[in-house]
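Below is a structure I'd like to ask you about.
Omission of a single protein chain aside, the complex is shown with its protein chains in their original locations.
By letter and in written order, the chains are A and B; residue numbering begins at 1 in each of them.
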Amino acid sequence: MNQVALPRPAPVGDSLAMAGRALKLMMRDPITFVLSTFFPLILLLLMTASFAKIVNPAGGYDDYVDVSLPLFVLMGIAFASPVTAAAAAADLRDGFDARIRAMPVSSLAPLAGRLVADTARSALTVVVVVAVGVGLGFRFTAGFWAAVGFLVLPLLFGLGLGFLGLLVAMRARDTETVVAMLNPLLLVGSFLSTGLVPKTDLPGWVQPIARVNPFSVLIEAMRALAHGGATTRPVLEALAWSAVLIVGCGVLAVRGYRSGTRPVA
Amino acid sequence: MTAAAPAATLAGPPPGAAVTDPRPALATDVAVLAGRHLRLMSRRPASIISAIVLPLVFALLFFTVFSRVMRRSGIDYIDYLLPAVVIQTVFFTGMSAAILAAEDALSGTLRRLRAMSVSRSAPALGLLAAELVRSVVSLGVLLAVGAALGFRFHGGPWKALGFPVVMLAFGAALVTCHIALGLAIRRLEAVTTATNLIYFPFMLLSSAFTPASAFPSWLRPLVEQQPVSRVADALRALTAQDAALARPLLIAGAWLLGLLLLGVVGATRAIGRPS
């Protein structure tokens, strides 16, 4: 007699299945797409139109795009993370994860799948925003591999922010609260950076904040990868920040997740 | 037909009592429904954040990041920025109104109110009143923080009194349009998307955050003429020391009247549709 093969968790396959689910849900939810793709584009176009001449009266609009594009790429990625976190919180609240936990499925697959889907969407955002940026005058002048680095670096940072979002979702478990907590944080992070105006044009008390702000660190690294100059140090700093977010928030999120979905005794 | 209810057997207020008083009292209905919305809002942390915290965060961030470069262009940014943030607050108020209107249509609340002795326009007016109260609270917070950062009414107390009046007029027009939008669309995600698609271009392609002269020359006419810029002009005329008042107020007034009409017509049509 043949014995029925016991289904066993397959971490990679399960995560991809979860990623497929998350992507499908994402496609069917137009806001997420509008937020992740149009939002940074609208900001890029409108902020450039209104602030380019104020920030640098001598330069053209294309010069402003050349320095500000990294910030808008990052904002596009960053502001999608509350949406992902809200979806994760909704799943937790509705018992989806607890149900998965009771199945022969790798227990971290829902988290991993979500982050894979998130990264795929972020990649699309990066490509679209950079393409429009190039149309408006953004130039890569530091070679092919540096340009590749410019495209990949924000995805790593996005993964870190994704973990941060999940961590908040584990704690809050209420979609409105999750969004309400993350949005102001990301807004402050992206504005109090060197993305919109040069560091020297920020008020004195903000300058040290802007220096260590991960958004600025990423922006400086991306600028170096696009335009050349001293590249190693800024890129290492950016990698370090991304690693800190991924490992730090990742460990805490996974720990919170495991205890949160433990089958009820 | 001489049908009548058997009033004699009833406990509580007899049904006959209701029939003698069928005329809805608009003022009471609006007040009661506004109270309902305010109470519900005060229990939603997200609504408090979008009404008070977000406008404040925006104001502080724009002020912090851009005040130096603005000063280089000869602009005292806090005086310039405050009207912009007030306008932004009104937009957030409108977004909230659109969502709440759509929620009431979706949940069956509107349907139920229409089958009761409640004035037909009271649900929309009640929501409008509640949102205006909320925006006045936001204005108070913004003015207090603005004052701490150096904002002043340079035109004296009379012009200063005009400031909240213009803001409320803008609020009434914009919120009415948003209520019409919420009632017409009745799908929450579509409402969110639609309101954002209105907000970003109108807000950022205006002279609210930066003077029109900073925009590319081909955009400038559009930026100068559009209603958000015109309302910003009116608000700034009321805070400046010796600006001409009549012209900006008239132009803004004309725009707001048009917007209000649009909103009233839209809301009237949308509210009459069967749910």
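The criterion applied here is as follows: contacts are C-beta pairs under 8 Å (C-beta built on N, C-alpha and C of every residue); 3 or more make two chains touch, one makes a residue touch a chain.
One rule holds for everything that comes next: contacts and distances are computed from a predicted model.
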Open item on the list: Suppose you had to identify the omitted chain by its UniProt name; would it be "Sigma-70 family RNA polymerase sigma factor", "Amine dehydrogenase", "PadR family transcriptional regulator" or "ATP-binding cassette domain-containing protein"?
Closed with: "ATP-binding cassette domain-containing protein"
Open item on the list: One chain isn't displayed here. Which of the visible ones does it touch?
Closed with: B
Open item on the list: With the missing chain put back, one of B:V32, B:L161, B:L197 or B:V265 would touch it. Which one?
Closed with: B:V32
Task: subunit B residues that touch the omitted chain in the full complex - done: 1-15, 17-19, 21-25, 28-29, 32-33, 35-36, 39-40, 43-44, 107-109, 111-118, 184-187, 190, 273-275
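Everything below uses one rule, namely that only the chains that are shown with their structure count from here on.
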Open item on the list: Please output the residues of subunit B touching subunit A within their complex, sorted ascending.
Closed with: 44-46, 49, 53-54, 57-58, 61-62, 64-70, 72-73, 189-190, 192-193, 196-197, 200-201, 204-205, 209-210, 213-216, 219
- [ ] Sort out for me which residues of subunit A touch subunit B in the complex.
- [x] 29-31, 34, 42-43, 46-47, 49-55, 57, 61, 176-177, 179-180, 183-184, 187-188, 191-192, 196-197, 201-203, 206
